[in-house]
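Everything on this sheet refers to the single structure shown next.
Every protein chain except one is present and positioned as in the full complex.
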Amino acid sequence: MSTTTTDVHSHGEHGDHEHNPYHQHHFATMEQQFDTSKLGMWLFLATEILLFGGLFVGFGLMQHRYPREFIEAHEHLKQLVAGQLFPLYGALNTMVLLVSSWTMVMGVNAAQTDQKKKLVRYLVITILLACVFLVVKYVEYSHKFNDHLLPGMFYGHQSEDLIKGTHGYATFFAFYFMMTGLHGIHVLVGIGLLSWLVMRARRGDFTSSYYTPVDLVGLYWHIVDVIWIYLFPLYYLIS
Amino acid sequence: MDWLRAWMMPPQGSEFAKEIDFVYMALFWLSVVLFLMIAVPACYFAWRYRYKPGRVTPHQTHNTTLEVLWSVLPLMLCIGIFFWGLNGWMKYAVAPGEAMEISVTAKQWLWQFEYPDGSRTINDIHVPVNKPVKFTMTSEDVLHDFFVPDMRVKHDIIPGRYTQIWFTPTVLGEHNFTCAEYCGKDHSGMKGKLTVDNDADFAKWMETGGTEWEDYFNGKDPKKTPADWGKITYERVGCNSCHTVDGSKSKGPSWKGVYGSMVELNNGTSVLADENYVRESMMNPQAKVVKGFDPIMPTFQGLLKPNQANGLVAYIQSLK
Partner (left out) sequence: MERAVTGGARIGDRPRPKKNYLNETKGFWSWASTVDHKRIGIMYLVATLTAFLLGGIFALLVRLTLLTPQHTLFGLQVTAETYNRFFTLHGAIMVFLFIIPSIPGSLTNFVLPLMIGAKDVAFPRLNLASFYLWIVGAVMAVASMVIGAVDTGWTFYTPYSTTTSGTVTLMTAAVFVLGFSSIFTGLNFIATVHKLRAPGMGWFDMPLFVWGMYSTAVIQVLATPVLGITLVLLMLERVFQIGIFDSRIGGDPVLFQHFFWFYSHPAVYIMILPGLAIISELIPTFSRKTMFGYRAIAYSSVSLALLSFIVWGHHMFVAGQSQLATVIFSALTFLVAIPSGVKVFNWLSTMYMGNISLETPMLYAISFLMLFAIGGLTGIFLGTLSTDVHLTDTYFVVAHFHYVMMGSTVTAFIGGLHYWWPKMTGRMPSEKWGRVAAILWFIGFNATFLPQFILGSRGMPRRYYNYLDQFQPLHAFSTVGSWIIGLSLFISLGYLLASLRKPADAPDNPWGGTTMEWQTSSPPITHNFEDTPVLEHEPYDYRPKAVTH
């Protein structure tokens, strides 16, 4: 760490270490820059968890308010209804995201070890898995739409077990769509970020001395995964 | 120092008010002292140690004794005030069992009150002096808040929930009450009068059954006739559970077209359905029972206020 005088007007020409084009002038070293970025990302992820946390708390309080309706709606998500195996979607998506987390780790590892091709390959696989997740989500959502299991004023399910007009069901599905929907938006953003990484990786931006974006997106992707790990039992397993 | 309290607080209308005011004034003087403990040194130091070129200031970094002292002493003071406040609040929070219960329904932007006997009033209530009154409140639309400054009580009113406040009025006369939770356009117009009566006046007030009926009898509003009041009473008192107004048969005879007609009774005689007959049927229903019906109607003597009976008569007259 530099404690000697540094001439700011010639920043980028530090004498004591090799210049990296991604080194920003206000950091003394690349290590400092990397640590700072990582701290910033963790803070951001903390806000993400709090954002979802608010919804989890809201869900819990509404479940307390409508215990019977929420359990019945849970059962509905778990049961075979009209020949559709709903919980399978949740389980399938959990598997998909877990595998994608692993490929992401492998990608970060490839970046750290200067394996450009491997990095691109793992990033692309991660993107594909994210797309699989969204496709499954789409199928699941379209069943809900068909059955009018929709939030709030749009709720219009007609079968005998979850009758329209009872507040609890509409609220349950409101939370279901809000939480899985917000998570889905995060997956979409993740796909965007991963695609950007693929572009930069192919250009050869990332080396063992600069792979901060890969690492940070990796952290983001794990959080998206972890949130799903909590969403899955909340909606598909607990009764 | 009573003038100071009288200047800062509304008139005292309840025992509770006296207690609150005592705490308030104690906190006021405490605050004055604490404020002076901050303001006087600040001004004095600014003058006493005013800038002089070249003055060297001492290097005082901290003093643990002082730090502990000015953390612990305020803490103890605060604990004391907390328990004092808690003590007063417990009385506010729990209503005594014998309290008279008045239901309050708030809506944009008026207050509806209902007494235990079913009498209803709008924006105007009377309560007996020196007797605890409990208000059970709910809202038909948005949040409101029942605030009676002279009694030093208030509580939010929440749609879909019931909240309660109570107090024992000790001072005769009129007191204001008002809405203290923002509720839209006429929030500030949502107010009314609470009158504390002695027992005789209160009994007289209860006899008339509130003020709501007056609107229907003064002829100011052509949309509100005594017959309309009768229709409201018909539904509110429960006449509609046995008597229809469209001619169809129920547990009791229909009211349609009955007024002015000859009614056949189960003892074989007939009677003209005039006002006397109608009133007698309310107060002493077993006297004349209509042919084909069982003598099951209970008496409404004492349950119907005079204005309600008048309204019902007018309503029955109107059902041609």
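First chain written, first letter: the chains are A and B, and each begins at residue 1.
By definition in this document, contacts are C-beta pairs under 8 Å (C-beta built on N, C-alpha and C of every residue); 3 or more make two chains touch, one makes a residue touch a chain.
Note that the structure is a prediction, hence the values are computed from the model and not measured.
Trainee: Any idea which of B:87, B:198 or B:301 touches the chain not displayed?
Mentor: Considering the complete complex, B:87 is the one touching the chain left out.
Trainee: Give me the subunit B residues in contact with the hidden chain, please.
Mentor: 7-10, 19-20, 23-24, 27, 30-31, 34-35, 38-39, 41-43, 45-46, 49-63, 66-67, 70-71, 74-75, 78-79, 81-82, 84-89, 92-93, 141-143, 145, 147, 149-150, 152-156, 158-161, 163, 176, 178-189
Trainee: Which parts of subunit A face the unshown chain closely enough to count as touching?
Mentor: The missing chain touches subunit A at positions 1-6, 8-9, 11, 24-28, 32, 35-37, 39-40, 43-44, 46-48, 50-55, 58, 61-62, 65-66, 151-154, 167-168, 170-171, 174-175, 178.
One rule holds in what follows: only the chains that are shown with their structure count from here on.
Trainee: Between subunit A and subunit B, tell me the centre distance in angstrom, where each centre is the average of that chain's C-alpha atoms.
Mentor: Chain centroid spacing, subunit A to subunit B, equals 53 Å.
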